[in-house]
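One structure coming up, written as C-alpha cells, with questions to follow.
Heads up, one of the protein chains got dropped from this complex, but the rest are sitting where they should.
Chains: A, B and C, in written order; residue numbering restarts at 1 for each.
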Amino acid sequence: MHKSNYSNPLQKQCLSLPDLCDDQIRGSVDGVMNAIPVEVMQKIRKIILTGCGDSYMAAHAVIPAFKKYARIFGTEFEAMRCIDVSRCLYLDDQNASATLVVAISASGAPARISEALLRAKHFGAHTMAVTNNPESGAGKSAEYVLFVGTPDFPDPNPGLRNYYASLVSLMLFAARLGEVKGISPLRSVNALSQQIREYTRSFSAALPDMDESMFRLAQHWQCFDGFDMLGDDTDHSTASFIAAKFVEVSGVMCAVCDMENWCHVEFFKSNPTETGTVIVCRSRGADLSRVKETIHQAQCIGRPILLITDSDEDFALSTSSSLCKIPSPPPGFEFLAPILNYVPGALLASYYSALNEIAYFRGGGVWAEANTIRTSRIVNA
Amino acid sequence: MFDQNNPKDNPLCNQVFSLPGMIEEQVRICFSQEQLENILPIQDCFDIRKIILTGCGDSLAAAGNMVPVLTEFCDVMSCRAIDPITFTRFMEKTDIGIGEPNSPLVLSISAGGETARVLEVLKKASELGAFPLVITGNPESSCANAAKKAFIMKTPKMQNDFPGLRSYLANMVGIVAIAARLGLVRGVLEPETPEMWSQSVIDYVKSYAPHLESISDAMFHLAEKWKSFTRFDFIADCVSSNSALFAQEKFYEVTGSLGCAGDSEDFCHINYFVRDPETVGTVFFAYRDQPTYSRIKETIRSCVTLGRPVLVITDEEDDFGDGVTRVVIPKTPEGYTWLRPLMDFCPVALLAGYISELGERRYFHSFFPHTYERDPESLFFAPGTLTLKESKIEYIL
Amino acid sequence: MIYRKTIRTQFKGCPSITKEVMDCLAESGVQNGYCCVMIPDSTAALAITSFWDKRGLEDLTDELARNIPTRVSYRNQTSPYDASGHVKASLLSSSAMLPVKDGELVLGSSQGLVYMEFDGPRTRDFLVMINSAE
Partner (left out) sequence: MYTNKLSVHTVYMGMHDLTESILREVKASGIQSGICHISMLHSTAGLLICDKDENAKTDIMCDIERAIPTRVDFKHRETASDAGGHIKTALTGSQISLIIDHGSLILGPDQAVVFAEFDGPRPRNVIVTVYADS
C-alpha cells in the first residue's frame, strides 16, 4: 500500500503550511497594520470574537494571545458562538463604543457572519471581519476588515490553510493591539512573527514522519465508525478542529470533549475497541495529570488512543495506543500551539477519507443544495 | 430483559413519571428558609459580585440551564457556567475575580460529594478567597467539607434512580432557590417572589402529569423506529443547549451511542455533513420565544431534505413540515420561560430509556436496566478503571 | 363588627388608609363608640400623622432608615428589609384606637391613618373593629 496513492487535498494542505508561512505572515502583518486606525484601537476594552464552524474554534484558540499581549485591568476577551452574537448579543451605549466584535470567516459568505456584524453595529460596537475576501458579505457588513491575504491553493477545501491564516492573523492583531495600547513593547508584532516562523519551520522537519505515521494509523483505524476528540482549554479548540475535518472529509461522526467530562460521559460509549480516541495535550499544560488518568481510564476498556503532544512525559501508553510527538512552541510562546498542533489529526482525517474513498462534503448533490449557510435569512437586530 | 407487556418499566421512564409527584417535597427542601439563611447569610449575599457555576456531566447542564435566572434576578455583574477543568487548571486569578472577599460565588454541584474535580474547584475557590458553595446530597462528603457552605438537597429517595433524572431536576430547583434568596436579599425581588416561584415550579412540573402518557407513547413509537441507531445529534440554541447537552449525555449513558450537541448555525457547518444521515437520530429543541427560532426551522428543513429522522421538541402547535416527529410539551406561564428546562428533557429521557430497552442495551455499558445487575464481563467498572473520585487534586492559582 | 381589608403596598410605600377606615365606619352605622385599627404584620406599622404631603411621608421613611439603617448584620437573616422592618415596626405602632362621635372618626384636620410598609411590595391585610358605646 503506497502512501502516494492516497495523497489528497487535505493532506497536501497540511504539508503546504511551512511554505505558506512566510507569505501568510506577510499578508497578515499587512492586514493587521491596515485594519483599524490606531486611535480606534486604543479605545478598545472588550473584544468579542466569533465565527461559524471551525472559525469559532479559531476565536476560542486565540484568547490566550490577547490576554498575553493586551490584557490590563478592565479588559475582556471572549469567544462567542455566532448564533449567539447574531441573535442574543446586547450591548449598552456606555460599553458599546469600547467594544470590538471580530467575525472570522475566510470566505466571508455565511449569512450568520454578516448578521453578527450588523447586530454588533446596531448596538454601536466597532466591528471587524477577518477574511480572505474583502468584497464578501462579511467584508461589506463590517466597519473594518482584516484582510488576511492567504495565497491561493489548488484544492483549498476544507479550509485548513484558512484556519492557520485566521489564527496567525488574530495573534498578530493581539500583539498589535498590545503595542498601540502601550501594554506590550513596541515591535511585538515583529517578534511574534519571528516566533511563528520558527515554530512553523520546526514542523517542516517533522512533517514527513508525521505524514507517514498518520497514514499507518489511518490503516489501523480505517474501519472505525466513530471518534472521540479530547482536549482542554485551547487544546479543546484543536480537538474540535480535528473533529470538524473528520466530518467534512469523511462524514464520520466525532464527539469532542474535555478530559474531565469525557471520563464522566463519553467514556460509556459502546464499541470502545473500535472508537478512535484522539487526545491533544501540551507539555506545559496544567492538565497533564488528568490527561494521564484519562488515558489510563480509556485504555482499561480497550480504547485505541492517538496522543498528540510535545511532552516527553511517560503517559503509560499501551500497545494499541499511538503517540505523535510534535515540536514544542518556543518557550514563552506556548499560546502558539493551536496554529499547528492539529496537523497530525488533520492528516489522519485526510487518510481516513482517502482510504475509505469518501468524497469531501459528501460530493455535492443534495448535500450542497440543502445547506443554508449562505442562504439563511438574515434577521435584523 | 425487556418486558413487552410493561414497556414503561425502566429506570428513566419510572423517574420521568415520578417527577410531578416528588416536586412538592423537593421544593419544600430547597426553599427551606432555615437552610437558605444558613448557606447565604445577608452579609455574604451582598459580597457576591459575580457567579461561576460548575459541575461535571449533567450537573454542568443543570447549572447552565439556570444561568439566566441568576443573571436576571440577582443583580450580579456576570454569571457563567464553566466546566471544572477549565476553572481549576486554566483560569488564572485575574480570570476569576479581583480578590474581593466572598466573590465570585463559585457554585458547584456534586450529588455524591466525592467527585475529585469538584473538590478541586472548591479548594481553588477557597484559596482564592472566593465563596465556594456546593450543592450536594451528602452533608458528610469531602466536597461538603471543603466548601464554605453546603446546600443539602435531600432529594426524596426512589428505587432505581440511576442515572439520575430526579437529582438533575433537584439541582436546578436548588439553584432557583438560591436565585430567589439572592434576589430577595439584594432587593431585586419582591418579598412574596420566593413563594410565587416555588409555587410556579410546582405548578409547572405538575402540568406535565396529564401529558406524560401521550409523550411517552409517542417516544415509544419513535424508539421502535430508532432502536438500532448508534448516532444522535441534539440541536438547540440559547439556554436550551443545556437540555441538548443533557440529552446527549443520557444517550451515552443508557444507549452507549455516539452523540453530539450543537447549535442551529454551527451544525450546518459541521455535523450537517455526517454520512448515512438516514440513521442519525436528530433531535431539535425549538421554541418560538427564542431569537434563533427562524434559524432552527431552516436547519430542521435541511435535515429533513437530507433524509435525517427528525424529532422536534417544542411548546408550539407550529408546523415543522413533513417528515418531522413533533412532541409538544406544556407551555411556561407568561414571564416564566426559565421554568422550561426543569422539564423539557423528559421526552428525550423517555426516548433514551425506550431505545435502551428495545435495543437491548445496557446502562453505562455494564448494568442490566431491570435488575441493576452488573455484567461481570464488563470492563467499565473493573477495579482501578474509573478515575472520577481518585483523580489527583491539582490546580493553578 | 370586624372588617378585614386588603391593600397592595409598594416597596417602602406609605399609603393613607383613612378613607378605607371611614368606609368601614359608615358601613357599620355606629354613631358613638370606638374604632380600633390593627395591622397583623411585623414589618409594617400604623402611624397617625399628617398625610397631605407625600414628601412629608418620604421624610418619615428617610428618618426611620437613618435611625434604623437597613444593615447586613442583623441576626434576623430573612432579608435586610425584613430585619430592619421588624425594628421599625416595633418602634412605631401596629394599632390605633380612635373614638367615634356622631358617626365620625375623631381625628384632627391634618391627621390621617397611614400604613407604613417597611418591606414590600406586598399584599397586606388590616383589621378594623368598630364598637358602639352609647
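What we mean here is this: a contact is a pair of C-beta atoms (placed from the backbone, for glycine too) under 8 Å apart; a residue touches a chain by one contact, two chains touch by 3 or more.
No experiment lies behind these values; they were computed from the predicted model shown.
S.K.: Could you list, sorted by label, every displayed chain in contact with the chain left out?
M.R.: Among the chains that are shown, those touched by the missing chain are C.
S.K.: Please pick, from C:22, C:38, C:72 or C:96, the residue that touches the omitted chain in the full complex.
M.R.: C:96
S.K.: Which parts of chain C face the unshown chain closely enough to count as touching?
M.R.: Per the touch rule, chain C residues meeting the hidden chain are 32-34, 47-50, 53, 55-56, 58-60, 62-64, 67, 91-93, 96-99, 101, 106-111, 114, 116, 133-134.
In this text, only the chains that are shown with their structure count from here on.
S.K.: Between chain A and chain C, what is the separation of their C-alpha centroids in Å?
M.R.: That pair's centroid distance is 66 Å.
S.K.: Compute the distance, rounded to whole Å, between the mean C-alpha positions of chain B and chain C.
M.R.: Chain B and chain C have C-alpha centres separated by 47 Å.
S.K.: Provide the residue numbers of chain B that touch chain A in the complex, in ascending order.
M.R.: 56-57, 60, 83-86, 89-90, 94, 98, 117, 230-231, 237-238, 248-249, 252-253, 255-260, 263-266, 268-276, 280, 291-292, 294-295, 298-299, 301-302, 305-307, 361, 364-365, 379-380, 382, 384-388, 390-392, 394-396
S.K.: In the complex, go through chain A and note every residue touching chain B.
M.R.: 52-54, 56, 71, 73, 81-84, 86-88, 110, 112, 225-226, 232-233, 243-244, 247-248, 250-256, 258-261, 263-272, 275, 285-287, 289-290, 293-294, 296-297, 300-302, 358, 361-362, 366-367, 369-373, 376-377, 379
S.K.: Spell out the residues on chain B that touch chain C in their complex, using ranges where they run on.
M.R.: Those in contact with chain C are residues 33, 37, 41-43, 45-46, 184-185, 187, 190-192.
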